[in-house]
Structure formats: C-alpha cells, structure tokens
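Just below is one structure, and these are the notes that go with it.
Here the complex is missing one protein chain, while the rest keep their positions.
As written, the chain order gives the labels A, B, C and D, with residue 1 at the start of each chain.
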Amino acid sequence: MTVETVGFWLVAAVLLASSLAVVLTKNLFHAVLYLAVALVATGVVFLLLESPFLFGVQLLLYAGGVVTIVVFAIMLTERLVGERITQTSRHVVNGAIVSAAVFVAVVGFLLQAGAPAPVTERPDQLAGLGRALVGPYAVTLELLGVLLVAALLGAIYFARADD
Amino acid sequence: MSLHGYLTLGALVFAIGLFGVVTRRNAVGMLLGIELMLNAVNINLVAFSRFHADLGGIVFSLFTIAITVAEVALGLAIVIVIFRVRKTIEADRLDLLRG
Amino acid sequence: MTTSPFVLEVGLGILMLCVFAASLVARGEDRRHIGWLATAGVAVLAVVSMTLGPSGPAFGGAFVQDGLAVFAKRLFLWATAIGLLGGMSQDRLPFLRRSGEYHLLMLASLLGMFVLASARDIILLFVGFELMSMPLYALSGFVKRDEMAVEAALKFFVVGSVSSAVMAYGLSFVYGAARTTSLAGVAKAFAAGDPFVVLGLLAAFAGFGFKIAAFPFHMWVPDTYEAASTPFVAWLSVTPKAAGFVALFRLYFEGVGDRVVFWVPIAAALATITIVAGNLMALPQQNAKRLLAYSGIAHIGYMLVGLAAASSNGTAMVLFYLVAYVFGNMGAFLVVEAVGRSERSEHLSAFRGLAQRSPLLALAMLLFLLSLGGIPFVAGFWAKLYVFWAAAQQGLYWLVLVGAVLTVVALFYYLVVAKRMYIEPPDRPDPVALPGSLAVAVTLCVLGIVVIGVWPKPVVMAALRVAAPLF
Amino acid sequence: MNFPVLSVITWSPFVGALLVMFTARRSPLAVRLISAVTTGISAVLSIVVYVTYDRQAAATDDAARFQFYEKVPLVPPLGISYEVGADGISLLLVLLTAVIIFTGVFASWTVKVRSQEFYALLLTLVTGVFGVFVSLDLFVFFLFYELAVLPMYLLIGIWGSSGEVRPRGIFAWAYRETGVGTKEYAAMKLTLYLLFGSAFILVGIYALYVSAGAGSFSILELEAVPFDPVLQRWVFLAFYVGFGVLAGIWPLHTWSPDGHASAPTAVSMLHAGVLMKLGAYGIVRVGMGLVPEGAVEFAWLVGGIACINIVYGALSAMAQTDLKYVIAYSSVSHMGLVLLGAATLTEAGLNGSVFQMFAHGVMTGLFFALVGLVYEKAHSRDIPTMGGFGRSMPGVAAAFTVGGLSSLGLPATAGFVAELLTFMGAWRSEHPWWLFPAVLGTFLTAIYVLRVVRAIFWGPPSPHFHDLPDAQGPEWVALVLLVGVIVVFGMAPALALGLVDSATVPLLARLPLP
Partner (left out) sequence: MSLPLAVLALPFVSFVLLAVVPPLRRAGRVAGGVSIAATAVAFVCALATWQGHLEGEQLVPWIPGDAGPMATVGLLVDPITNAMLVLVTLVSLLIQIYSLAYLSDEPSPALGRYYTYQSLFAFSMLGLVLSPTFLQMFIFWELVGLCSYLLIGFWYQRPAAARAAVKAFWITKLGDLGFVTGIVMLWAATGTFEFSTLFRMGAAGQLPAESLGLILFLIYLGAVGKSAQFPLHVWLPDAMEGPTPVSALIHAATMVTAGVFMVTRAQPLFALVPDLVWLIGTVGAFTALLAASMACVEHDIKRVLAYSTVSQLGYMMAAAGAGAADAGFFHLLTHGVFKALLFLAAGSVIHAVGTNDMFRMGRLWHGLPHTGIVFIVGTLALAGVWPLAGFFSKESILAAVWGAGRTGTFAVLALTAFLTAFYMFRAVFLTFFGHAHAGGHPHEAPWPMRGPLWILAILTLVLGLAFLASPPPAVEAHHGPGWLGPFSLGLAAAGLALAWAMYQQRAIAPASFSRVLAPIDFAARRRYGIDALYLGLYKGLILGFSKLIGLIDRYLVDGLVNVFSALSLRSGDRLRRIQSGQVHDYVYGVAFGVLLVVVFAHWWAR
C-alpha cells in the first residue's frame, strides 16, 4: 500500500459519496455544495495523477466559477418563484438500471484491455503545456476563445430581460 | 494505483452523472449531472495522460473544463429564460412539444 | 493555385468581426442591415470557396484542407448563404433588434463546422464540435418569449450536452488507446484493434448520432424543428448534419484500411432502424415542420446506407446525397416558412389549395417533395440511386430492399402534402405573400435540385474525387 | 438531316401543355383547341409514320428494324443519349396512343374545373407515353416512364370521383384507416404502386448497364451483349415485377380497379388504354428483348399468372356493381391475355399479344369514354339502379355494345383477331393448357359484358333517371373514331399485323427457344 493507493481510495470514496449526494439530495442548494466537494475531490485525483496545474484549474474554474454561477442561478430562480427549490427524482430504478448498464459496458471493455504500466519519467508539465498551447494547439485555443465568446453571447442574450 | 482503478472511478462517476441527468426533475439538477459526466471525462484524460506520459490528455482536459464552463453558462441562461416564460424549471413539465 | 489552408476560416473570422462591429454601432429597432452584411459576406465566401483547391496540412497535420474539407465547406457556405437569405424576411422583434447576435451565432456555428470538416486532431474535433453546437442551442431558443421555443432550446441543450459528454468520454478512451490526439494515430490504433479505441469510437458515436439525428439519438429533432424559427430550422436541418457526416468520415474511416468493414453491420443496423422509424413516425404528422423533421431522420437513414457501404464510393454517394438533401430539404422548409408566415400556421391544412393561390410556390414545394421522395428529374432521385448502388456494391442487398420499400412509405406522406396543395380547394383566394429574399432563396434551392437532377455528373465526380483519398 | 418525326410526335403534346399553361389562361375553348391541335399533329404524324414504315427493309435487314431513327447524346460519359426509333410494335402502340389521346381530348371536352391544368397534365402524361414507346435508350425510357406515371396522381386526385367500398371482413379495420374508395386513396395507391414497380425496373436497367460494361444504355447496343444466364433470370424477374405492376399482373393489380374507377374519363381512357400497355410493352421490349434467356426461363410464370389474370379478372368484373369497376377489372382480365400471348413465345402468340394491346387499348378507351358519358349524364355508376338507357342514349348503347363485343372477342372486331392469335400461340407453346383458361376467359367476358349491357341499356327504363341525353358534338368524334378503329382493324387485321410481324419475328429469333 503506497501513499498513492491509500490516497486514491480515500479520494475515491469522497468523490463517489459526494457525487451520489449530488444526484440524490432533495435540496438543490445542497446538491450544488456537494458538487463543489466532488469537484474538489476530482482535483485531488489530479494531484494524485501528478497534475498540480490541472488541480489549480479545477479549483478556480469549477469549484470557483461553475459553482458560483449555479448558485446565482438558483438564487435568481428562487427569488422569482418566491420559495425554496426542492427537487425530487423520477423513475429512480430505471435510471439506476440504465446507468449500471452503461457502467457495465464500459467495465466490460476495461477488462478486455490490458493495463499498461505507469511511466515513471515525468515530463515538465507546465512548460510542455505552454509549448503545446501555442504550438500544435494554437488554433484550438483560439477557437476555444470564439467558443467562449459565442456561448457568452448566447447566455447574455438569454439572461437579459429587456426584450 | 493502476490505470484501471482510475478508469473505473471515472466510469462510476460517469454513470452517477448519467443517473442524475435521467432522474432529476429539476433542470438545474440535470445540469449538475452533466457536470459530473464531464468530470469523469477529465479523470480519464488525466489518468491516460499520466500513464502514457503524454501531455495531450492534459491539454484535452483543459479544453474540456473550459467548454464545460461555457456550457454551464449557456445552460443556466436557458434555464433562466425558461423560468421566466414558463414559471417552472421542472423539466418534465416541459412537454408542449411531443408526438 | 496554392493558397493558405485558412483562407475561408480567416475570411469568416473577418466577417464575424465586421458583423460584431456593425452590431456595436447599430441603433434602432430594425437592424436587419447586419443580416444583409452577414449574408453578403457568406455569399462572397461561398463564391471564393469555389475557386479554392485543396492545400497541405497545417499544425502538424491537425488541420487539413483536403478535397473533402473543401467540398464540405462549399456545401456549408452555400447552405448558410441560402439559409441566411431565407431568414432575412423574419420580422419578429428578436430578429429585428438582435440581428447582430443572431447572425454572429450563426457564423460562429459555421466556423465550428469549418473546423470540424478540417480537423484531424481529436481535441480540435471536439472543440469544433462544441463550437458548432453551442450557438445552435442558443439560436433554437432565439424567440425567447415563445414558450415552445425555449422548451425546445432546453431539450436541444440537455440532449446535446449529454451527447457531447458521452462523446468526450468516448474520445478520452480513444486518446487513451492512441496515446496521441492526432487522428492518424487513432486510425493506427483502430487498425490494430485496441479495445479501448473501439469503446471510445462507439461511445463517441453518440455525439455524431446526436448531430446527424440517427434513430435513438434523434429525439430532439422534431421538437426543436417544430418550435424554432423556420429559416433557422431549414439551415439546422442540413448543415450541421453535413458537418457531422464529414467528421464521421474523418474519425471512423480515414486511414483505417480494411478495418473499416468493422462499421458495416453497425451502420447498416442504424440505417435500417433510422429509415424505418423516421418514415413510420412521419406518417401520422400533421405539422409540416414535424413531418419534415421525421422525413429528415429517414433521410439520415438513407445516408447511413451509404455509410454502411464503408467504401470510397459509399462515402462519395453520401456526400452527393448531402448536396441533394441540402437543396431539397432547405427548400421545403423555406416554403413552409413562406406559408407559415402568411397563414400563421404550420399545420398541413395551411397548404390547402396552395396550387391555386400561388402556383409557382406550390410547384417549388412539389419539386422539393419529389426530390426528397427520390423521383427522377430532381436531385433526390440520383441521391437515392447512388447510395443504393454503393450499398449494393458492398453486398447489402437486403438494406437496399428495405430502403427501396420504405421509399414508397415516404412517398405516401410527401404526396399527402401534394394532395393538400393541389387537390384540396383553397380556403382563401389570395396568393401567399412571399418576401423577396425568401423567394430568391427558394429559387436557389429549386435551381439546385433541378440542375443537379438534370446534370448530376459534376457533383458526383467531385464527390468521388474527394472521397477516394480517405481509403 | 431528316425530319425528326418521332420527336415531333412525342413532344408535340408537351409543347401543347406549355402553350396551355402559359397562353390560354382565360379561354377554356382555346385550351381545348390547343390540345386538339397538338395531339392532332401527333395523331396525323403517327399515321404517316405508320404508313411510311418500310416493312420490306425491316424484314430483310436487321439494321433497318428501327426506322425514323434519331440520336442525340445527352450524357456521353455515362452513355445516356436521346435515342429514338420505331419498329412495328412501337408504331402500332404510338398509333394507339395518338388515337386514344386525340379522342380523350374530345371525351373530356366538358371538364369544367381547372380545365387548363387538366389538359396540361394530360398532355404531359402523353409525352411520357409516346416517349416510352419510341425510346431506344433505357435511361431515357425510364425517365419517360416516370413522366407517364407521375401526373396521374394529380389527375386522379383533383378531377377524379370517389366510389364507395364498405369495410368488411377480417381486415375491415384496415379499410377504415386507409379511406378506401375515395379518389385520394385511389390516386395514392396507384402512384405508390407504380413507383414501387419502377424501383424494380430501375434495378433491372442498372444491372444490365453495369454488367454489360459497355457504358451505354442503348437498347440496340445492349441487345448485342450476351448476358450471363443467371443474371438474365434475375433481371427478367425484376422487369417482370416492375413492368408487371403497371400491366396489372395478379396479385399486384389492385391499384388498377380503384385507380381506373376513380380517374376522370380521359385519364381512365389513357391509363387503361395505353399506360397499362407500357407495362406489357416493357416486358416485351426490355424483358424479352434484352434478357431473352430470362424470358424463356420464366415463360411459365408469366403465362401462369396471365391465366390467373384472365379468369380472376373476369370473375371479379362479374361481381362488381359499379360500372367503372367492371371495366377496370375487365382490363385486368385482358391484360392477362396480352401477357399470355407474349408468354407463348410464338409468332402467333406474340403478334396476338401486340395486337391485343392495340385492340384492348382502343376498346377500353371506348369503354371508359362511354362510361364517362353515362356517368356525366346519369351521375351514377351504380349498375343496379340503371336500366333502359338504350332508349334515351341509343348512340352510347350501340358504341358500348360494339366495345363489349370486341372485348368478348366477337369476330369482325379487333378483339377477336387478338384473342384468336393468342389462342393459336398458346396451343403451340410449351404449355398448351394455357389455351383453356384463355378460352374460358372469353366466355366469362361474354357473361359479364352482356349482363352489363342488359342491365344498363336494356330492360324497362329505370325510374331513377330522366331525360338522359345521348352523346353530343365533340363526344361523337371520340365514339365514332374508336368504334371505327375497332371494326376496321377487326375486319382487316393485316393493317396492323404485317407491321407487327416484321418486329416480332426478329425478336423471337433472338430467343434461345428449346
């Protein structure tokens, strides 16, 4: 049992528990908070996978950005509707069956594939990322910019209440 | 920990996310499910990247995160506009269009 | 002539900037001139695209401007030009006042399609895919006061997001197996039979299935088509599908060699259920747009027949089919728009006696329907003929038979529309009001199907030429 | 450059259609005159080509079989060209078409609703029919074929009439859902059926084109290709089913009664009179001509189904109480005779088949013209309510009787010669027993035709109808012309058969008969 293994099990437990809580809890607000926990746990998984940079991104963008937006949205709709939003679930059993089926299908393939040994050498992640983003992925990055603009354009268009 | 451990973890999170999408009545709740699914993608990507010592996966997951954010923004905007027009965000009450 | 592989993308970017700038300075309720700007720009790009030839790859092969990409981009540009032109006549407030947003979103989506057509890197592919999709969600709910439109937008968005999540999940496996993000590596891994790549590609198919609206992934289509504004739907019903198919060819076919036959049974099965379900579900429809939506699903099934051939001929014939489909289907939707505007209804009964009210419009609709039904003299005939031919070459005779038999079912509901127009008497004597821009768009579509119907050879040859290098 | 007479015959109605659409907007009379003149041009020219066809040359020189030849390349890379020419079979059928459409124009003189479009569609349709008969390029042949089929939907849907079919039996639920009996139903059924058939034809044409490998759709060139026997069998079956749908083969015939019963007069005339012959013509020209081994191989099937058609059609006709259905089923029966004659693969039988195409075309055209007149005057097609019309409309009664006699094969009418030749061929064929259903068919025909004559024109005047006028003005043109053709060709069959023989003998010579 290495540290990594112990950490993995711990993080996995937290991640799964909080994920389940996200989809099961009645209170939407709580669900968002659980989501934050799950996202942070995922960030920890990234740490275990030796990607601290991504851990940062995950915290900033997800736990910071996404959760904040969602909370805003909930507050906004709550304010409009004037009552707390609780949520119920529909057809839990059906959903569970389908999800389980998807999981089994994936795992089936996992079992088929042999597991590669982890590579011990560690490339310089940050520098490599920097080079990659201005090198082969430059166009992709620019397009991502366009994408974000377009999505925001759409979001603003919807969100503004004037017309 | 082996690659398969991470992948299985990702698959579990993915399945839970899917479960959330198909069971949540509330549109925001569905959105949260989608977040989980995309999160699973990132776990996969980073795990592969790590085990193959290839940066592509990290780059991919960066893009995924960014796209997810955009998606959430747009999705919530839609939820808000729906709420304005229909006074509900219970997705299963939105069935004017059918058949 | 060798030009930069980015001419069109750069041109489109400049156009977007112009439109953006124009919408910043625009004032007043009616800002349709922005739309004219966008339309004119796209039209210019469309003309420019006809002069372009393939050029070499860029960014280490992540972006290619090969024959297929050029072919696809020409198609996107023409379709978008017609779609924008047809949309210019919309006079509801959002389209007047928010013309800038509307057109910017369209152009952004178009840019995504461009990327999708050229991407040979899974990250680029995914980003292109999302760039194409996300504006569409916004556009489908553009009339944000309309409760149906926003509902459609939500459905479209949720199904789309789930699909792209599944797709991304699949692509993560693809990457994991290929150990690289380049499609050449993917093809190599697939050819080697790595189970991860198989799982990944199968899961990624969810995204493509969603985009092209193959059977179980199609469910957003009727609702979105029915509720969104018709000219947008006309465009939505053809261009993203074309982009989806092109990306499909890249990811699933290009460079995989003989392993390509792996897809034959899957594509054939999907084709069968899509044709059957699409045609059958179209039968009871009374709303013209829903009818066209389901018929469109059936058409995707026919294209999947070509896909199932998993050969260069099959690919080429799908491309040809797309061309025929672009003109035929857009034309049909645009006629629906004309009638819908005038009658305030998209129910089939709005078409009653159209032949006596507006004979030319009715004739145009008839031609579109005949083209969709696969009748000689119009483009759709060749399209069906060719995909069947490709499938038959592959030995899929049963698939051809299923397709041919269900064509008869399809003709049934097309003829039902024809019956409304030609056989039933009109409720009102006055002709349907037809704005000039819409008339021009419809005319372009008619020209498209008739010219291709009479003289299909150039398009066929071009399609064959661009499809050959994939294999 | 010779005068392109076949093209003029073919396209003249189409020009008429365009003229009707664009010039004659306000004048119903002008519409009719343009139609009469343009179809008249076709009629006159078809008589001219009929007379000037060089029979001697055709008999001696195989290259001279198809005369009045024209060829214009359309799509050279694919080997598609506009190639027309006519031999004896084509000429007779062109003449038939010309006669029927020319009379059809007069028979529909009284169409009131949207007559301009009616005539335009009718004339377009006729161009398709002419085109099929003269095309020597399979691709163009197919295009003409579709052109001949498609306008039918609108013609029946707009100007047709609805009958009544009671939903009964175990499938009653299905009848309730399909709206059986209405003109829309009939139009839809007919169109879908025929398009279904054309899919098979297309597959067959395509198979020949591909396996010939010559890159040509020309019938003349494909004739010279020795196709693989297995391929020939399948292709023949495809052609048989495809064309057979239009020819009304059992059990794919049910579009025909509904369609013909619902169609307006001129359309029924044209459809039953000429279009069904397209199917038979296709089987002979394309099926027997291009895949002779398949034709020989499956002669038993063609003939066997034809026998079913003959007897079954006649019995069904007997069971009908709707006048138009009687005639429509009689077409099913007679098309059986046409196909039986062809299936005998003998000179007499094939000549009889072609002659029957002509005879039945004229006769059924006459029938539908008359039924149209009766319907227009009495506003009913229900036989049991009619009676004693012979007194008020003696002309119609007489013409109907002549048509009926021709249909039951009475000598001195064209029908007799056709039937006799078919019988002769049948007994000389590989399956002599075909003679018996054929003969039985004529007897059954005698029963139902005379029953109808008796029920409608004979007996005491029906109390349901008053003051029915006889045929008038332009309608007489139709009746006299058709009756005249029936009698003249019945008394002097050599008028047609010499020509037909010069075409059928080379065709038969190519068959690998055992």
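To be clear about the criterion, contacts are C-beta pairs under 8 Å (C-beta built on N, C-alpha and C of every residue); 3 or more make two chains touch, one makes a residue touch a chain.
Everything numeric here is computed off the predicted structure, so don't read it as measured data.
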Neighbouring shown chains of the undisplayed chain, as defined at the top: A, B, C, D
Touch criterion as defined above, residue of C:58, C:184 or C:202 at the omitted chain: C:202
Which residue of D:373, D:435 or D:468 touches the chain not shown here: D:435
Omitted-chain contact residue, chosen from D:71, D:114 or D:451: D:451
Identified contact with the non-displayed chain, of D:169, D:226 or D:514: D:169
Identified contact with the non-displayed chain, of D:158, D:222 or D:497: D:497
Chain C residues touching the omitted chain (full complex): 154-155, 158-159, 162-163, 166, 198-199, 202-203, 205-206, 209-210, 214-220, 222-223, 262, 265-266, 269-270, 277, 279-285, 409, 412
Interface residues of chain D (partner: the chain not displayed): 165, 168-171, 173-175, 177-178, 180, 189, 250-251, 254, 258, 312, 315-316, 318-320, 347-348, 351, 388, 390-391, 394, 405, 408, 410-412, 416-417, 420-421, 423-424, 426-428, 432, 435-436, 439-440, 442-444, 446-448, 450-451, 454, 457-461, 493-494, 497-498, 501, 505
Hidden partner chain, residues of chain A it touches: 90-91, 94, 98, 101-102, 105, 108
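The working rule: only the chains that are shown with their structure count from here on.
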Centre-most chain, if every chain is reduced to its averaged C-alpha atoms: C
Centre-to-centre distance between chain D and chain B (centres being mean Cα positions), rounded to whole Å: 65
Chain B: positions in contact with at least two other chains: 7, 14, 17-18, 31, 47, 52, 56, 59, 63, 67, 70-71, 74, 78-79, 81
Junction residues of chain A - those touching two or more other chains: 106, 137, 140, 144, 147, 151, 154-155, 157-158
Category of the chain touch graph - line, ring, star, complete, other: other
Pairs of chains in contact (touch as defined earlier), listed by label: A-B, A-C, B-C, C-D
Touching residues (chain side chain A, partner chain C) in the complex: 106, 109, 112-113, 136-140, 143-144, 146-147, 149-151, 153-155, 157-158, 163
Contact footprint of chain B on chain A as seen in their complex: 4-5, 8, 12, 15-16, 19-20, 22-23, 28, 31-32, 35, 38-39, 42, 45-46, 48-51, 53-54, 57-58, 61-62, 65-66, 69-70, 72-74, 76-77, 80-81, 85, 87-92, 94-96, 98-100, 102-103, 106-107, 110, 115-119, 121-123, 125, 128-129, 132-133, 137, 140, 144, 147-148, 151-152, 154-159, 161
Chain D residues within the chain C interface of the complex: 75, 77-78, 114, 117, 142-143, 146-147, 150, 153-154, 157-158, 184, 187-188, 191-192, 195-196, 199, 202-203, 206
